[in-house]
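See below for the structure under consideration.
The complex appears here without one of its protein chains, the remainder shown in place.
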Amino acid sequence: MAFVIGKQATTTWLQKLLECGEVIAPVRGPCGDILFSSVHSPDQVAWDFQNSLSPPKQAVLPQTDPLIKITRNAGSYEVEPVYDDARRFLFNVRSCDATGIAFLTQMYEMEPADASYLRRARSLTIISLACNKPCPLGFCICSGSGPFLSEGYDVQLTDLGESYLVEVGSEKGEAAISGASNLFRSATEEEVSQRQRMEVEAKNHFEEETCHFASAMRRISTGRVQDALWEKMSDWCLECGACNMVCPTCYCFSVKDLSEDGTWIRCRIWDSCQYSAFTLEASGHNPRADRKQRMKRRFFHKVSAQYYQRDGVVGCVGCGRCIKVCLGSTDMPAVVGAIRKGKWNE
Amino acid sequence: MSAYPTTCPFCACGCGFYLLSNNGQLAGVAPSENHPVSGGKLCARGWSAHEATLWGDRLRRPLLRRNGKPEPVPWGEALDYITGRLQALISAGKPVGLLGSPRASNEENYLAAKFARAGLQTNNVDFSYHSTCRPLLSGIGDVYGDRTPTASINTIESCQTVLLVEGDLAKTHPRVASAVMKAVENGAHLITVGYRTTQMARLSSLHLSVLPGDEGEVITGLLAAVFDLQQQNGTPAAAVCGGYESFCQNVKNIKRTAELQQAAEWIVRAPRATFLLAVNGGHGDQSRKDAATFASLAAISGHPERPGSGLLLLLPRSNVRGACDMGSACGHLPGYVSFDDEKARQRLQQLWSKKLPSERGWEAEELLQHVSGLIILADDPPSVVPMGQRAMAALEKIEFLAVLDAFVTPTIRAAHVALPIASFAETEGTLTNMEGRVQRLRAAANPPGEAKAGSQVLAELCSSFGVGDAYSSTKDVLREITQAVPRYAAVEQLPKDGWGDVLLENSDNPDFQLDFTGSQGVEALACAERPYVLVREGSFDWGRDPLVYYSPTLSRDYQSERKLFPNGFVEMSKRDADARNLSGGRRVRIASAYGDTIVPIQLRTDLKAGVVSVPYAFRDHLASVLGPDHATAVSIELP
Partner (left out) sequence: MNDAFLPEIARLVGVADETPDTKTFSLRFRDAHNGGNFHFLPGQFLELSVFGYGEAPFCIASSPTRPHTLEATVRRTGQLTGALHRLGPGEEVGIRGPFGNGFDVAGARGKDLLFVAGGIGLPPLRSLIWNVLDERSRFGKVTILYGARTPTDLVYKQELEEWGKRSDVELHVTVDVAQPGWTGNVGVVPSLFRKITLHPDSTLAYVCGPPIMIRITVHDLLALGFKEEAVISTLERMMQCGIGKCNHCAIGHRYVCRDGPVFNCAQIKELVE
C-alpha cells in the first residue's frame, strides 16, 4: 500500500513528528556542510543535497556513547545502565544510510545482543528518500543498498515532483504516518508506475558497475590475494581511519571509563582497525603490526564470503564516502578493483 | 548535537573540522568538505581531537604550592601571589622570563609576549620548540628575508615534482603526505632525501639515501646540478638576486652525480614544484646552512616566481608559526622581525605605551637554566626541548615557577602556582599554520571548573603590571595584533563565521639572496673506531603532548612503547645487525666521544646501513652519548 503526501504538507508532517519525539535531519551548517542534527522546526531540514559527508550512524552509534554509570559510595560501588530509548525519527536520509543502520542493528542483535544499542535503534524510525539521481561517487547498486530500496526500510519517500510517494515498510513506519494520516492519501496507479520508472532510470545512471564485489570476494575468501599486492596497496594508506569513521557499516569500538566528579561513565568510543594499536596486546605483541595486515583485515571484514555467509549481506552500502575522505587512495572501489585485476594501478 | 567549526590543534597543517558537542559536553568530530585545507579529510589525530579535552586530567582550579602540597586557591589570590613574587624578584635584580607555546593561540602567545616584554621588562622570552626550528627558519630567512614563497598544501597535488627532505612525512604531516601521494598519482616525480626508506621514499621516483648530517651534501649537489641546467637554459632570473657572483664561483667545485642530475632535470622541467623540508632537530650552524642551501636551491630553480610552486618548512605543532609571529620567539620581536629592527621596536613601544628593554634575552634552553622566575604558557618543556629531562631538573631549581595550562603535565606538577586555562576546544582565538594561514579556533564547550580563557588570564597579568587596557574579548586582542604585526593587518578581515581564513604569504616575485658558502657537506661523522652514526630521530615527541597523551585512542602505541622499553632502545639496520650476529632485543654498549650507555636494539629493514637511530621520545636515555648534537659517530659493542 503506497501513499502520497504533497511537499507542502510535509512541513505539517514534520511538525507532528516533532511532537512525538526527537527529529534528526540533515541541516546545512554555517560552513555549508550538511550535518545530521536534531531539528526544532521543519524549515531547518535541508533538501538540496545529494548526501552528507558524515553518515547519520551517530543517531544509533554516537562517537562517544555512554553505556554504564558507576558510582562510588564509601567503599562500595553501584552500577546502572545509561538508558536511552527516547523516541526518535531520522528524517531525509538516503537509501545507503538506511541500509547501513539496518546492518548495524543486525550486528548488535547477534548473540550476545547489545541492549544499549538496541534500545536506541528500536526507538528510532528511519524515513529515507530514494535517490532519483544517484551521487557521482556512489555504487550502492553493487551492494543492493540503493538507489531505491525494496525492503529493510521504515518509510521510503520518492520525489515525484510536487509530492512524495510514501512506501511504508514496517510497523514503526506505519506509526510515523498514522499520527498525521489526514496528510496522506492513497497513491494512484500512475504514481506508483512513476516511482517504478524512476527507479529504473536511477539504476541506469550508473554507467557500469563501479565496484565488482563478487570476484574480489572470491579472491579474498580463498586467500588468493598476493601479499605483495596488499603491501603495495598499503603504501597508499595513511592510517587515518577516516574510512571507518564515515562508513555506515563500520562499528569497531573501544570501551573506556570516563571519570566525571566521583562517578565514571563507561563509554563506547569509535575505533579503527586501521590503527596499529587496534590489536596491540598488553604484552606488547601485535598480531597486525604491519599496515598491510590491517588493510587485509579491513577488506576481509567488508568483502569476504565468510562474513557474507554469516551476515547475508556484504559489509558495504556503496555510499562512496570512503572515496571522499581517504587521505591516501585506498577506498573501496580502488582496492576491490585492484584485487580483481591483480594489480594496483599507479 | 551541536557542531562547531574549528581548526585542528595538532600539527601545523591547519586542517579543519567540526567539534561535536551534546549539551555542552564534547562528543566527537565531523569532517568538512568545504574546508580550504582538509576538504573533508582528517588524519587519525584529527578524528580523535575531542578526546583529550574530554578524557584528560584537567586543571580545574588555581593551585598554590604550600608546604610542598598544591592547594586550591581563589583566582584573585593566585594572581596576586604571582604578581608579588615576580615583582620581588625584579626588585632584587633577579632575571625573570616567559615561555610561550606552540600549542596556544595567537592571542595567548601575543599577550604572553607582551606581558613579558612590556610588563616584566625582559626579553627572556621564547618558546620551547623554537630552539629546534630556529636554525632552519634563520637559514630560510637568510635567503628570502621575511618573504618566503610558501607553498599551499592544496597546490602540491598539481605539482609535477616534489622534493622532500625527510622526517617521516606520513607520520608527521598526513595531510601533506596525502597531497604528495595525489601528485604522484597524477604522475609527479617525488624525490626523497633521508636515511630511512619511509613510506614516502617507497613511493618516490628517486630516493637519495644519506647518512644523518649529510643531507646538506645532497642538497648542495642538487643545487649545483640545477644551476647547471639553468645556465644551459640561459635563465637570467638568478642573475638579479644577491650573492650571484660568489655563488657562481663556489658552485664550480661541487660534485654532481648522475642521480642528482636526473633529479635536477625533474625539478627544472616541472611547470610546478614543491620543496618540503622537515625539521630534523639538527642544532646550530650546519642546520642553518643546510636550510639556506635548500632555500637557495628552490630559488635557483626559478619556481618560487610561479604560482602553484613553493616551499614548506614542515613545522610539527599547530601554532609554531603563530608563536613566532606573536613575539614569543627569542631574538625576534612580534612579526618575527629581527630584535634589532628599530622601526618595529618603536611601533611596539608606541602601541604598548611602554619602553621596551634593549638587552637581548636568553633562548629557551638557556632561559630554563638561568632565570629565577618563570611563567610558562601551555607547555611542558622537558618533553619538547632537546635537552629533555635535564630541563625538568632546571625547572625544579627555579625559585618561582607559574604555569598556565588546561592539562596536568609534569611541568604543572613542578609549578609553585598552576593556573587552569581552557583547552583548544574551549577557546576562541586564531592559529597560524605552516602555510601562513590564519584560521579560527571556536569554543565547543565551556572549560571545566574554574578554568578561564588563557587570553583572559594573561590580560589580567598584563594589567597587574601596568600594561594594556581591558580587552572585552579575543576580538580586541586580535585587533591589537593587527596593529602590532603589520603583516597580520589583513587578519582584521577574518570572517566571523564559516571557514574564513587569511593567507599571510605573498610569494609574487620574491627577492632572494643566494646563501651558499661552497663547502659540500661536513666531514663524515663515522670513522673506523666509530663506524655508525647515531641520530636522534625527529624533533617532536607526540606521545607526551597532552592532546595525544590523554586521548585513549591516540596514546596506545606510545604508552606501550614506553612501558616495554623503560630504558629506551635504539634502532639498528637489520643488515648491520645480521653482519654482527646481533638479534633484536639484544643489549649493546653504544659509545661516542661524549659518553656511552647500554641499551637494547630493535632491528629495522628500512634503516640505512651505518645508521643507528633513537626515537626523539627516548633521547634522554642516549643523552650522554649524543652530547650536544643530534647525530654523532658511535661504536657498538657487546656490554
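First chain written, first letter: the chains are A and B, and each begins at residue 1.
Here, a contact is a pair of C-beta atoms (placed from the backbone, for glycine too) under 8 Å apart; a residue touches a chain by one contact, two chains touch by 3 or more.
Just so we're clear, the structure is a prediction, and the values are computed from it rather than from any experiment.
S.K.: Specify the shown partners of the omitted chain in the complete complex.
M.R.: The undisplayed chain, in the complete complex, is in contact with A.
S.K.: Hey, which of A:Leu229, A:Cys273 or A:Met295 is the one touching the hidden chain?
M.R.: Considering all chains, including the one not shown, the answer is A:Cys273.
S.K.: Return the single residue from A:Ile70, A:Ala175 or A:Val192 that touches the missing chain.
M.R.: Of all options in A:Ile70, A:Ala175 or A:Val192, contact with the hidden chain holds for A:Ile70.
S.K.: Residues of chain A in contact with the chain that isn't shown?
M.R.: Within chain A, the residues touching the omitted chain are 67-68, 70, 72, 75-81, 107-108, 110, 112-116, 118, 223, 251-257, 259, 264, 266, 268, 271, 273, 278-283, 285, 287-288, 293, 296-297, 300-301, 304, 306-307, 310.
Here is the rule we go by: only the chains that are shown with their structure count from here on.
S.K.: Hey, how far is the Cα centre of chain A from the one of chain B, in Å?
M.R.: Averaging C-alpha atoms per chain gives centres 39 Å apart.
S.K.: Would you pull the chain A residues touching chain B in the complex into a rising list?
M.R.: 29-33, 35-38, 53-54, 58, 62-64, 235-236, 238-242, 245-246, 254, 256, 258, 269-272, 275-277, 280, 284, 324-329, 346
S.K.: Along chain B, where are the residues that touch chain A in the complex?
M.R.: Touching chain A: residues 1-3, 5, 18, 20, 22, 26-35, 40-44, 46-47, 50-51, 54-55, 170, 174-175, 177-178, 181-182, 184-185, 199, 202-203, 497-499, 552-553, 556-557, 560, 563-564 of chain B.
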